[in-house]
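Missing here: one protein chain of the complex. Every other protein chain is in place.
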Amino acid sequence: MQTFDVAVIGGGPAGMAAALEASGSGARVAVLDEYGRMGGQFFKRAAGDFRLQPAQLSAEHASGERLRAQVAEKGIEVLTNTLVWGVFEDRLLMLYREGRSIALRPRALIIATGAYDRPVAFPGWTLPGVMTAGGAQTIARTQWVKPGQRVVIAGAGPFAMPVAQQVARSGAEIVAIVEATRPSEWLPHAGALWGQWPRFREAFNYWRSLRGVPVAFGHKIVRAIGEGCVEAAEIAAVDKTWHAAAGSHRRLEADAIALAYGFLPNVEIAEACGCELAWDPFGSAWFVRCDERMATSVSGVFAAGEITGIAGSAVAMAEGRLAGIGAARFVGAIDAAEAERRRRGPAGERSRLMRFADALNRLFGPRPGLWEGMEDATTVCRCEEVTAGDIRSCVRAGCASVKGIKDWTRAGMGPCQGRVCRSLVSELLSRESGVALREVQRARIRPPFKPVPFDAMAQSEAAEAPQ
Amino acid sequence: MRNVDVCVVGGGLLGTATALFAARRGLSVLLLEERDLASGASGAAFGGVSVGIYSFSAARVPDAYVALSKASLALYAQLQDELGAPMDFARPGSLDPFYEPRELQSRKDRVAGLAACGVDCRLLDRKEVQAVEPAVSDLVEGATYCPADAHVTPPAVTWAWAAAAKRLGAEILTGVPVRRILREGTKVVGVQTDAGRISAGWVVNVAGAGAESLALTAGVRLPVAYSRGQMFVTDRMPRFLNTYIHNIKQTASGTVVLGATRESGVRDTATSVQGAREILGWARRLLPFLDRARVVRSWAGVRMVPPDGYPIIGSVEGLERFVHALMHRGVTLAPIVGRLLVELITEGRTALDIHPYRMSRFATATASDLGDVKETFYASG
Partner (left out) sequence: MPRADAGLRTPGIERGAAFAIEVDGRPLRAHAGETVLGVLWGAGMRSLRLTALKGEPRGFLCGMGTCFDCLVTVDDRLNVRACLEPVRPGMRILTRQGHADL
């Protein structure tokens, strides 16, 4: 069993920043990432086999490469293609890597597992061609494949813009950006948004590159139409709660629909460690509760990045540094005074940026009308093909928990372990039973967090006792 | 104050079975469950409904206990017909393998005993096992094979019985913990919840993991040991199992459910690396085809095990209007126990003899001196 002072789970912006900070403080650090290359979602890039021109590289490319290089030259152990499939007592991590299930027990743990695009269900959403905005960005950027010939991007908030730019670069036509909010709604938040000149410049650059792309403000996706794959998108005007206005439905000819309705944090590893979660009513999700040093409720476990709150890469990196400092302090690589000294920079940066992030969450977080697309016949659990109607019947028959619904309908029993359907099931349960969303009993993701080959798990390395 | 004929405490298989039979008898029934239905052992159990499989090291299983299991299996089939599909009731037969030649004699005795009770259970050698179940490796020495054994999905059964009970007028409330059993002298008169008192003609304690502490509120010391069982499930696989094995089954959707550890005294529902090594390691030696699978999830449940391994069913001496039941083969026995408890309530006696299962057989045992219950069982695989 390998030993490290600090293990960082997740090699995205937060994870790499954390690893660099902890390693720079003298600790022995390992970064674990389930993908083949560090960078997470924000710094994802095409494989080196592609020989791309500078104009074909994303705005984040250079920073991503720089961070990866820094991590490599610092002697940080980088374990890619490594799945953390379970977390057990005393920070025991079980990893699946290179065909084997091995144990790792670091002295301190930094969890930086990021987020995934929020699933939104509506009639036709399971048709090939309906994808998340992140998925559209991924296939365009890393594969140089168009998500479709004619793409609709429907969502709320600024993420649609870099996605639209990447999708346009891949050669697809952007039929429309369908934005749920109206610019008039942004005014009350102008104060918070204004302080972020770099963000505005970024937005302006995207805007210019997307000139000519139709934008439908105050609209949302209501239906995907097609036989066997997407052939058209139906959108409708929405009110301030994102409920569709009758008679406002319009059909757009498209073969791909990218959904950009926000993100959900990957908190299962933190939860398995026993970390307390906090409910964010604007983001409508459970995040890991931390103090300003990014310490969670569990001693020796720190969290950074999108799992503490959806706030973007700059905040993620500031939090990563804070977590790295915290972990280094915890294992005694630096003393308290040095830790405080190092914290000042990233702590200041984080609080400067948080106002903007909070404003974005308030403005663009999901609103009740987003869920009216779950008609009775709409599939909610994609893995097990359970519809909203199945779930409503179950709740009316007395199911009062997500687990009860899972037991009755199989929703959440498939390989994604409810990552896609859980928030949707919770929403249905909340509406049918009248229980507030934050009171809905959660069903935990159990190990293995993602599927592990049978023979490997059966022959898992036995862990040594903690020191 | 609420007033019912029967207040059932516990929303698992035992509770919903009891509520169903009571409602069928026309009694007014209130079932109280502190979390959600099937959130305890009934939500975690493997689901074997078996007349042929018993985890006792003694070869001969008492005839009465076999009869109880037989009656319960028959009742499952009957309920399946009456209530329809939602129980996931399948009857592919069961295999209970053994791995050492020295186990052969006790298996022969077991089969002879079962045969004497009219159970179709055969002793197969390795070749015969592999004829029934080609996926089984040479690890087995032989197996007992009961072609009429069944399995269910316990939470689905629980919900189905609850729905049926409600259709007959039973009231089922979840999210309602029961704090105490209320007595007036030797007579039980109801229960206390956070929302107030329930007055009941009878109280039934089938609260599973909560039964011991609930019993104490009535001055009853339930002798029970706990044993954790870890379970695992794979992704969907092509169909390769014809029967079910003690304890491996392939569900209707193609996933393979595997279990279970026997961890004496462990009461939490976490799963462990050691549990994975034990169960998955054994299973892949028995069924090499499993190496093609991926493990998708694990979970655990806690068994309630009376000290001699046999159920506790019935009333408590010195206490009126109160019945209880506690056992670790709750999946197999739930229907018959539910019916027996209702017979006790309505007629004061039962069609099958439950004297062997009286709690007072443990007169000298209290909750604190149970000894190591593990001795009574042989490890599964």
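When the chains are written out, they are named A and B in that same order, and each has its own residue count from 1.
The criterion applied here is as follows: a contact is a pair of C-beta atoms (placed from the backbone, for glycine too) under 8 Å apart; a residue touches a chain by one contact, two chains touch by 3 or more.
All values reported here derive from a predicted model rather than from experimental measurement.
S.K.: Let's see if you follow the contact definition: name the visible chains touching the chain that is missing.
M.R.: Looking at the complete complex, the unshown chain comes into contact with A, B.
S.K.: In the complete assembly, which of A:Val130, A:Leu193 or A:Cys275 touches the absent chain?
M.R.: A:Val130
S.K.: Identify the residues of subunit B touching the omitted chain, counting contacts across the whole complex.
M.R.: Touching the missing chain: residues 235-238, 253-254, 292, 294.
S.K.: May I ask you to list the residues on subunit A that touch the chain which is not drawn?
M.R.: On the side of subunit A, residues 34-36, 41, 46-52, 56, 116-117, 119, 126-132, 134-136, 138-140, 142-149, 169-172, 227-229, 255, 382-385, 414-416, 419-420, 450-451 touch the unshown chain.
Simple rule for what comes next: only the chains that are shown with their structure count from here on.
S.K.: Quick one: subunit A and subunit B, Cα centre-to-centre, how many Å?
M.R.: Computed value for the inter-centroid distance: 41 Å.
S.K.: Once bound in the complex, which stretches of subunit B touch subunit A?
M.R.: Touching subunit A: residues 35-39, 43, 155-156, 158-159, 162-163, 166, 172, 174-175, 234-235, 253, 270-274, 276-277, 280-281, 283-284, 290-299 of subunit B.
S.K.: Subunit B touches which residues of subunit A in the complex?
M.R.: So the residues of subunit A touching subunit B come out as 86, 88, 92, 94, 103, 384, 397-401, 403-404, 407-408, 410, 413-415, 417, 441, 446-448, 451-455, 457-460, 462-463.
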